[in-house]
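Everything below concerns the one structure shown next.
Here the complex is missing a single protein chain, while all its other protein chains stay put.
Order of writing sets the chain letters: A, B, C and D. Residues in each chain are counted from 1.
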Amino acid sequence: MDTNLALLLLLSPFVGFLFNIFFGKKVSKGISGAIGTLTVVVSFLLSICFFAQLNQNGKPFEISLFDWIQVSNFKLDFGILLDQLSLLWLLFVTGIGSLIHLYSISYMHDDENMHKFFAYLNLFVFFMITLVVGNNLLVMFIGWEGVGLCSYLLIGFWYKNQPYNDAAKKAFIMNRIGDLGFLIGMFIIAALFSTLNYAEIKSAVTAGDANSALLGLAALCLFIGACGKSAQLPLYTWLPDAMAGPTPVSALIHAATMVTAGIFMVTRMNFLFDLTPDVQNIIAIVGAITALVAASIGLLQNDIKKVLAYSTVSQLGLMFLALGLGAYTVAVFHVITHAFFKACLFLGSGSVIHGLHGEQDMRKMGGLRKAMPITFWTMMISTLAIAGIFPFAGFWSKDEILMVAFGHNKALWIVASIASIMTAFYMFRLMYLTFFREFRGTEEQKHHLHESPKLITIPLVILAVLAVIGGAINLPGSMWLNHFLEPVLAAKHEAHHLGTQEFILMGIALVGAIVGIIWANAKYIKQGFVPKEDAEIVGFSKTIYNKYYVDEFYTFLIVKPLNGLSNFFRTTLEPALGKVVYGFGTVANGIGSQGKKLQNGNIGLYLFVFVLGICAIITYLFIAQ
Amino acid sequence: MSPVLITFYFLAAFTLATAFLTIYSKNPIHSAIYLVLCMVSIMGHYLLLNAQFVAIVQLIVYAGAIMVLMLFTIMLMNLNKEDEVHKPRITRLGAIVVFILMSIVLITIFINSKTIMGEYDSSGEDFQSIKVLGKVLLNEYMVPFEFASILLLVAMIGTVLLTKKEKDQK
Amino acid sequence: MIENILNIIGIENYIFLTVLLFCIGVFGVLYRRNAIIVFMSIEIMLNAVNLLFVAFSTYHQDAEGQVFVFFSMAVAAAEVAVGLAILVSVFRNLGSIDIDNLKNLKG
Amino acid sequence: MQVLITIVSLGVFCLLAEIFNLRKLLVPVTVIGLLGVLGISLNLWSIDSSIDTNYLNMMATTKFSSAFSSLFIVLTIFILLMSDDFYKDIPTKFSDFIAIKIFLLAGAVAMVSFTNLAMFFLGIEVLSISLYILAASRRLDIKSNEAGMKYFLMGSFASGIILFGICLVYGATGYFNLEEIYALSEGVGMPVWFPIGVTLIVIGMLFKIAAAPFHFWAPDVYEGSPALTTAVMSTLAKVVAMATLYKLLSGMTVALGYKVELLIVIISILSMTIGNIMALRQKNVKRMLAFSGISHAGFMLMSLLTLSTAASTLLYYTAAYALAGIAAFAVIIMVTKNKENENIENFNGIGKTNPLMAAILTASLLSMAGIPIFSGFFAKFMLFSDTVKAGFLIVVIAGVINSIISVGYYFKLILAMYTKESNEEKVAIPFAYTIVAIVAIVLNIVIGIYPSLLTDLLQ
């Protein structure tokens, strides 16, 4: 029975996908959307069932569906593992997924390809579930690549726009760089332990009979995979571009779920990373730098979704910081709270964009508070959460990260704190520019300003509520999440005892956040500053505004040489190689042409050669010794 | 120096000289005449070797038939003039070089090889009288003898074929 | 009872003579461009060989060599007949029997 | 011997038929006669060769000679079948042509059945003289004259060389009989005359098969001769000469020395390479096939490296080559019948106007190139295999490289047939050519599929 339910949990969104791809066009948009949503809701409900079951008996549920890949030294089956970690992920993936599906029914209603949108969205949920529930790395890899594919499809959803397609392609390829790392990591693990099954790897690793250098390499490779998927330095540039997709996509895939896959994977393989402290250090440093760099870019962005995108990168950086410091639960905690408020923020921004008929530039917004109160308030709550204001969810999770960082390395703590301050600043900058002061758009837009319909606001409200109370799952003191996840985490982490130091740190964080808010307030409310037009931005601001020219740098360093090489190969080397082959023919033909001159029709010459031949042969045979 | 040897050397010198003159003469008629002389001198060799029948046949066939045919052709074509253009110098030089080369090569080999001096077989049997030759030719060599007739027949048909005008053509 | 004449002359001398004669024939073939003279040169070659046949026949005290000379002569006669026939038709078409003029076929 | 007699009497019949004005009967009767001869030849198979000593050791019917004679007879039948149409415009000389071809066959048979050098010499002369005549037989065509003249001059020069060789062999051994020579060849104290004599005979034969550097006559003569004569030369004459060369070498020497083998290697490689490379730039198809023939001569020479065992391989190779050649020439004659020359342009677009003929020509060219299932492939393969076994890898590699080059020019013709546009109307094909081409190529493929048909003959 459980097997069937688990299968249903997995396949329900897939059914939705099949329905929408084959029949979506024939049924009305409402039905298409409803079925898409329902299938995800089914998964959500089943997740709750399993979650309840797990809470009751505490035993993870693992089944093997069928034999899959077999290589020389091991055999993999297609198995499902529902343990604490995967169920936790399932809950918020399907939960938030359901909300976003619901939201999309209204948001995408005007799009002619809505059924496809839902199909892709369902497919995404399916793959995300696969990623989460697999009982071995290879099944995770299916989901891993699958979500990448859906991300590609959804970013390029408006396929008539080639820049959007470029963004989609970029996302896919960047992800694939990470995927290669993932693959190599898997190969090393498979070679070392002859298995890819989590439980078996875990027992093998803890037995401790592996070459630690190779193990480190494996961990590093897996981390590269995580970097690609979770948009860490140096592979983060695809995520801001991915905002080309419809806003629900950004909310679901590029904020709440897919990008956290890297964190999921690292958490999943925590026993491996625990044995490789060097790699952990690298993860922590990469996370911290990513958090800072992304936050700093976010400071000056004018596209509402870009700001949120950099914010996401930055927050993901913080999570990796936590992972690198071995605080897996903290990271997971932040993943969950982040999912709530970031989804809410994205959906809110979507609501704004929807209200403004596609306008995304904050310079052309302003004063929307009145027109869109629900949107404003839900977004405000989420902003407070992300800024880390007590007692919103973000405060708790972010604070724990800072505390862990402080405990390990002060420098990392400082970096993370600065990133947090920046976060507070740019988020409020976003809020001020969007909702405060007067409207800066066209008259026509102003005329049409309105609150979004119910289907959009209900998910917003639910997510806002979660953003407020989400911190409850791991409040200092109860530490429910810590306890819940204990079975899947190899090493036990000491629970934080709330001491003076912790309170001081909390205070500092809170003060920092408030400083950021005040700074933003001063600049954008008091001074009424509106960001300048693109052309007028100069100096270091320009560097930041242009994202430190990282994209250009990549283009210059990789894309251009690759294309140049390709052109060189195509136009020079290929014909040259071809000519080498033809060369034999040309030489033979050339000799033939010369030979024709010898065959000049002169019988005297023929006889002459004849006699010479005789002389040569006889000399060779009878005189030469 | 026995008289036989002197005769041989004389004949040999004569043969070579006439052969050379055959080639060297500019006038084809002269060439033909030298050739006849050459043939005759070879007949002398045959006689020296006591091959009487061969000698007679040599005279009849070569000097008689073949050379007459050649002369006839020369006359027919009116070639008895010294109008032949020489080959290019390089060709002639090449010809001379090849000639010398070939002679040297062949002679060197024969000199280098073990010479069979001394006593030769001399069974004393008659082996080259017309009678013996006739027996050999018409017993053992019956088949080639007949086959030679095919050869001549072919040559005959061929000559006719090559020179006969096609009736049906204009 | 005639003594073997080769005891006096030696077979080598015949061989040398034949080789020289043969080479003169070859030389003629290469040296001249008049087809008839070339024919004659070939005849010289054949005659040289015939001479050697007879010499060898004596050397072996064997009639077969002389018999072969007949065949060789027959062949020579046949060749000359056919050759002259070809020559005549060449002459008719080309107006000369210069073999260097036969250069239509080449390359 | 019966074979030879029958053939000769058929030739005489031709001459008589002309007298009685039975021109129409000529081809049917001779073909039927030759089929009968073929029957006789094959019938002799069952008879032990030692019995046939009646004719004073001049000829012997061995499996080798019977097999090759049968091949020659088959080739001659094909040639005769094509003659009917080919000489249509000169009916007065028709019987002469047929007779000469039949005598030519007689010479060929004599060449492979001889046991006495006299028969060999006469045979080769009959063959050569017939060919001189055939080459020059277009009396008014200057090219034909030139071809005949060149062939004659060089051919009789080569005959002189052969004769000299025979003379030296006789001088060394005192015999013309092959068996005696063979018995003596190993003896101590054999004068140097003997190897020189053999060398000169071989050189003469190399000239006949057109191996480099004695190949120069071949392209010119092939090009200038009437197409049917070229067919005879490139198939029958070459095959005969090769078989004879094989028989001579294997009949007169017990084993070849290392130096001689090396020489054969060199000549073989040289022939293949020169033939193929020169063929690349040819425009005239006959000339191209002449060069191709030179390269095939090089291939066939490889068989001399495995002298004691190569008879069946040689038979197979020659059969494959000759059958492909006949088929190719049947098409070439048909295509260029009313054309001034045999240039490749004349073959443009046959693939569309006359697919059957194009297919046959393609098949025969592919066979010559050595593509399986055509017998040319097996021929080459057996040759390579034997030669590798004998340890002459270098020739085989040269052979392989040459096979590759050869594809280049064979395909030039195929490409012309299939990719170029024809500028002519479809012409009716005389039945004889079609039947000859089809039968030849079918035979080629049949022995390609069942190589044992031939290879087992000489085991």
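Brief remarks follow.
By definition in this document, a contact is a pair of C-beta atoms (placed from the backbone, for glycine too) under 8 Å apart; a residue touches a chain by one contact, two chains touch by 3 or more.
Just so it is clear, contacts and distances are computed from a predicted model.
According to UniProt, the chain absent from the figure is "NADH-quinone oxidoreductase subunit M", selected among "Amino acid/amide ABC transporter membrane protein 2, HAAT family", "Nitric oxide reductase NorE protein", "Lipopolysaccharide export system ATP-binding protein LptB" or "NADH-quinone oxidoreductase subunit M". One chain is not depicted; across the entire complex it touches A, D. Contact with the chain that does not appear here is found for just one residue of A:85, A:190 or A:481, A:190.
Among A:72, A:500 or A:527, only A:72 touches the chain that is left out of the view.
Only one of D:1, D:190, D:404 or D:445 touches the absent chain when the whole complex is considered: D:404.
The chain not shown here is touched by just one of A:19, A:89, A:103 or A:172, and that residue is A:172. Where subunit D meets the omitted chain, the residues involved are 312, 351, 366, 370-373, 377-378, 381-382, 384-385, 387-389, 393, 396-397, 400-401, 403-404, 407-408, 411, 415, 418-419, 450-452, 455-456, 459. For subunit A, the list of residues touching the undisplayed chain reads 21, 66-72, 78, 116, 138, 141-142, 144-146, 149, 152, 156, 159-160, 162, 165-166, 169, 172-173, 176-177, 179-180, 183-184, 187-188, 190-191, 217, 562-563, 565-567, 569-570, 574, 577-578, 580-582, 585.
Simple rule for what comes next: only the chains that are shown with their structure count from here on.
Chain centres here are Cα means. That of subunit B falls 5 Å from that of subunit C. Chain geometry summary: the mean Cα position of subunit A and that of subunit B are 102 Å apart.
For the pair subunit A and subunit C, the distance between mean C-alpha positions equals 98 Å. Of all residues in subunit C, those touching 2 or more other chains are 11, 15, 22, 25-26, 29-30, 33, 55, 59-60, 62, 64, 67, 71, 75, 78-79, 82, 85-87, 89, 99-100, 102, 104-107, listed in ascending order. The multi-chain contact residues of subunit D, meaning those touching 2 or more other chains, are 118, 122, 125, 129, 132-133, 136, 139, 148-150, 153, 157, 192-193, 196, 219-220. Put simply, subunit C touches subunit B in their complex at residues 1-13, 15-17, 19-28, 30-34, 36-37, 39-41, 43-44, 47, 50-51, 54-55, 57-64, 66-67, 69-71, 73-82, 84-89, 91, 97-98, 100. Within the complex, the subunit C residues that touch subunit D are 11, 15, 22, 25-26, 29, 35, 38, 42, 45-46, 48-49, 52-53, 55-56, 59-60, 62, 64-65, 67-68, 71-72, 75, 78-79, 82-83, 85-87, 89-90, 93-94, 99, 102, 104-107.
Residue ranges on subunit D touching subunit C, taken from their complex, read 117-118, 121-122, 125, 129, 132-133, 136, 139-140, 142-143, 145-150, 152-153, 156-157, 159-160, 163-164, 166-168, 170-171, 174-176, 193, 219-221, 223-224, 282, 287.
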